[in-house]
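Excluded from the complex is one protein chain; the other protein chains are retained at their positions.
Going by the order they are written in, the chains are A and B; count residues from 1 in each one.
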Amino acid sequence: MSLVNRSSRTRRVGLPFLIGLIALVVAVGLGFGLPAYTVFISTTVLVSMVALLGLGVVTGTAGMISLMQLTFAAVAAWVAEFLAIRTPLGTMFGSFSFIVIMLISALAAAVLGLLVGLPALRLRGVNLAVVTLGVAAAADATFQKISFPDSWTNVRMPRPFDFATDPAGDRSFFIFTAVITILICLGVYFLQNSRWGSSWKSVAFSERGTASAGTSVRWAKLTAFSVSAFIGGISGVLLVAQISKVNYITFLPISSLALYVLSIVAGAHLIDMALFGGILFVLVPEILKQFKVPLEWGNIVFAILGVQALTTNTNLGEIARTALFRRRRKRLGLGIVEKNLRPLGSGELIPIPVGTGRTLLAVTDLGVSFGAITALQGVSLEVTEGSILGLIGPNGAGKSTFVDALTGFLPQHTGAFVLDGTPLQGMLVHERAQLGLRRTYQQDRVPPTLTVGAFVDFVTVGKADSAGIDEVLEFFGCPTASTPISVVDVGTRRLIEVAANVAARPRLLVLDEPAAGLSHEEHIEFGQRLRLVPDKYGVTIIIIEHDLDLVRSVCSTITVLNFGEVLASGQQDDVLSNPRVLKAYMGETEML
Amino acid sequence: MTLTLTDVTVSRGIGPVISGVSLTIVPGQVTTLVGPNGAGKTSLLESLSGVIGVSGGTVEMDGADLTKMSRRLRARAGLAHVEQGRMIFPSLTVRENLQLTARTNEDLDEALALFPELEKRITSVSGLLSGGEQQMVVLARAFAAKPKYLLLDEMSLGLAPVVFLRLIPIIEQIAKGGVGVLLVEQFAHLALKIASDAMVITSGRVSYHGPAADLLADDTKLKTAYMG
Partner (left out) sequence: MAAGLGAGGLYAVIGVCLVLMATLTRVVNFSQVAVGVYAAFLAIRFVPLGVPQWGIVIIALIVGATVSALLGWIIATWLPEATATARSALTVAGLLFFLSVSYLQFGTRPQPLIPLVSGPLVSFGVVTITKLSVALIVLAIVLAIAAKLVLTKTPIGVQLRAISDRQTAAELLGINVKVLQVGAWGFTGAAMALAISFAGNSQAANAGVMVNLIIPGAAAALIGAFKRMDRAIVGGVALGGIQGLLTAIPAINLLRDWIPILIIVIFLLWSQRKEVWDVAR
C-alpha cells in the first residue's frame, strides 16, 4: 500500500508543475496572438485573479471576513513606487530590481496584515470584518491626502525588465504577469496542502478542535491573513506596473467589498475558480461599458449573487465540482467510505494493560462552578502510566466538564492538575496538547475539507512520517490516507479522530465516548485494539464510555462520578460490584 | 385524542439512533422511556418537537400529522417539550420566563402555585438561580402553557436527589390534570413509580414495552439493559 501512496504522491506533486507549464505555454500563445486591447485587459484579469487567490485563502479556506484586500494592494503599490522612483533600489539590481521591489512591497503588506490581525484575530468571529473595513476607510482617506509617489514628480512606475508601456511592452508584461500568477497558484496550492493549509481548514470548521490538536487558533488565523495580505500586495505591484499611474480611486473600499463578495460567489479558495472570478471582475464592467450601462449594475449583480451563494451555502466552484465529482464517483462505483475493523486474528487473548505503577496524572480537589451551579466538587484521582482508566457515571455527572477542565477549556476551575510532574496551571489549550495531553470529542470535530492523511498529519503536528500514519490508520481500520473525509461516514470519522490522536503519541489521551458510532461487533474489535495501545504506542488512556461492556473489557481501574463528585474509584471488579454504583446509575438513592 | 407514534426511526448522520418505536401517549397518563445513555431517547423527543426530523414512521397528534408542522405550530397545537439541560432564558426573571407561555394571569398564578419556593424568587434573574430552582422554572413555564402533551427530557440531570424527588409528585399532579406526559429518564425506578406505561430502550431499540408495574416488580430486565 505504501508504494501506491508514494506514486500517487509523486503524481500529486508533479501534476501541478505540469499544469503550470501548460498554462505558461498557453499564456505565451495568447500574449502574442490576441489583439492588443484584449491582452491589456487579460493582464487585469490575472491581477484580479491574484487578488482573489489571496482572498480565497482567508475567506474560503479559513472562513473569515476580510474587507481590505485592495488596501493591501494599495499599500504595496505605494511602497513599490516609492522604492522604484525615490530610492536607488529602482536600479540597484539591474533588470531584477522590479522583482526585488515587488517582494519587499508585498512583505510590507504582509506586515500590515500582521499588525491588523494581532488585535482582531482572537477567538471570536466578526471582529476582523469590522477592523478591515475600518482600516480600508482610514487608508483611503490617507491616500487621498498624501497621494501616490508617481504624482509627486510625475515619474511613472517602471515596468520589470524595462518593458515599454506601448502595446509590444504590454504583451511582454502580460507574459511576466502570467509567470508570477502561475507561481502564486503553485504557492497557494502547496500551502493549502501543507500543514498550514490544514490548520486554516481546521480553524474554519472548529476552533476547539484546532486548539486541542496542538495548534494555536490565533496563529492559524494570523498566518492565513498575512498570506492573503502578501498575495494582495503582489497584485497591487503588478497593477501599478501595468497602468503606471494610480491614485486612491484605483483602490476604493467599495471595490474591496465587491471583491470579497465575488470571492464568496466564485469560491476563490479553488484556484480555477479564482481565475473565473478574475474574469467576472473584469468582464462584467467591460460588457456594461460596451452597452453603455452604468457600472454600478456590476456591483449590484455581484451583491445579488453573493446573497444567493450565502443563503444556499454554496458557491459556483463547489456546484461545478460536486456535479463532476458525483458523476465520476458514480462511474467508478464508489460510495460512502466506511471503517473496516477486521478481527485482529492473533488468537491469544490480549490482557488489560495495568501500567508501570508510576502516577502520570494527579488531579487534586478539582472544582468547577457555573454561576450558582456546581458541576464538579472535590474531585481527586490518579492515573497510572501505561494503564487505561474508565471514567463513568450517569449523564450530567460531570464527565465532560472534567475533560474540559483537564484540557484547558475552563481556566477558572479550582484544584490542580499535574501531568508527569508538570503542573498544568495557566497553560493554554494548545500548549497542553503540545505537552502531550490530547482528547477526542463527543461531537464531530473532524474537518470534512481535509483528507484523512492531512488530518492525521495536522494532529500529529508533523511528527509522524507517512509510514507511521499509514500504520496507525490500518491498525484502527480507517480508510487510506488519501481519502477525503467528506466521503467518510460519521462513525468512521470518530475512529479517524482516535487514530490521529494516538499517532501523535501523547503522554495521556482522553477518549470521550469513542465507540458511539460502532456496531456491537465493532465495539469488541475496538476494545481489542485499545488494550494494545499503551504498550504499542506508549499512550496512557482515560476513556469515558456508557457501554459498560467496553469499559469492562479495557479498563483496569475505574472512577465513577455522580452529581459532580467521585462516588467510587479503584480496581474494575471492586467498583462495578459496588451496590452504590448500581444504584447511582438506576436512580436509587439512600432516601428510598 | 392521543399522541401516537408508529414505527418511528430517528437518524443523526451516523445512521439511525433509535428505530422501531411505536407508542401511544394518552392524556391523563404518564408514559416513561427508560434506558442507559446514548440509547436515543433524547433524539426521539427532539424529533417529536421538531428540533430534528423523523426519518421513518409516522407521528400523529390528535389526528394531525405532526411531521408536517413547524416547531412553532407544534407548540401552538399543544405540544410542550422541556429540553434537557434546564433551558431557562438566563437574562429573564422568573416571572418573565413564565409570562412567555402563560396566556392569562390566572394561568401564571396556577403554575406558580405548583412551586411555592419560586414565589420569593419571582423577580430574580433566572440565570442566577440554583439548578433545582431553574428546573422548577422550566417545568412551571411548560405547565403555564396549558399543554395537551408534555415531553420531559431527563429532568434529573445534574440535580441533587432531594430536588428531583420533590418534582416527581408534581409531574403526577400535572398528568392527573389531563395532560399526556412522556417522561424520559435515566433514573428508572423513580420514573416507573409514577408511570402507567413503560418502554425500555437499549442501543437504539425497544427492549421492553409494557405496564410499568410489571417492570418495577421484576428487576432483571432493567439490570440487563443498564449494566450489560
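Keep this in mind: a contact is a pair of C-beta atoms (placed from the backbone, for glycine too) under 8 Å apart; a residue touches a chain by one contact, two chains touch by 3 or more.
Since the structure is predicted, the reported quantities are computational estimates derived from the model, not experimental observations.
Checked against the hidden chain, the listed residues A:98, A:225 or A:302 yield one contact partner: A:302. When the missing chain is restored to the complex, the residue among A:55, A:261 or A:316 that touches it is A:261. Here one chain is not drawn; of B:29, B:99, B:124 or B:196, the residue touching it is B:99. Residue A:120 is the one among A:39, A:120, A:316 or A:584 that touches the chain not shown.
Residues of subunit B that touch the chain left out of the display are 49-51, 71-72, 75-76, 80-81, 83, 87, 89-92, 96-97, 99-101, 141, 145.
Residues of subunit A in touch with the missing chain: 63-65, 67, 119-120, 122-127, 129-131, 133-135, 137-138, 141-142, 145-146, 206-208, 252-254, 257-258, 260-261, 264, 294, 296-297, 299-300, 302-304, 306-307, 310-313, 409, 411, 428-429.
We adopt the following convention: only the chains that are shown with their structure count from here on.
Measuring from the averaged C-alpha position of subunit A to that of subunit B gives a distance of 40 Å. Contact residues on subunit A toward subunit B in their complex (touch as defined above): 371-373, 375, 394-398, 444, 489-491, 513, 516-517, 520, 546-549, 552, 563-564, 576, 582, 585-589, 591-592.
Against subunit A, in their complex, subunit B makes its touches with residues 13-15, 36-38, 127-131, 134, 154, 156-162, 165, 185-191, 203, 222-223, 226-228.
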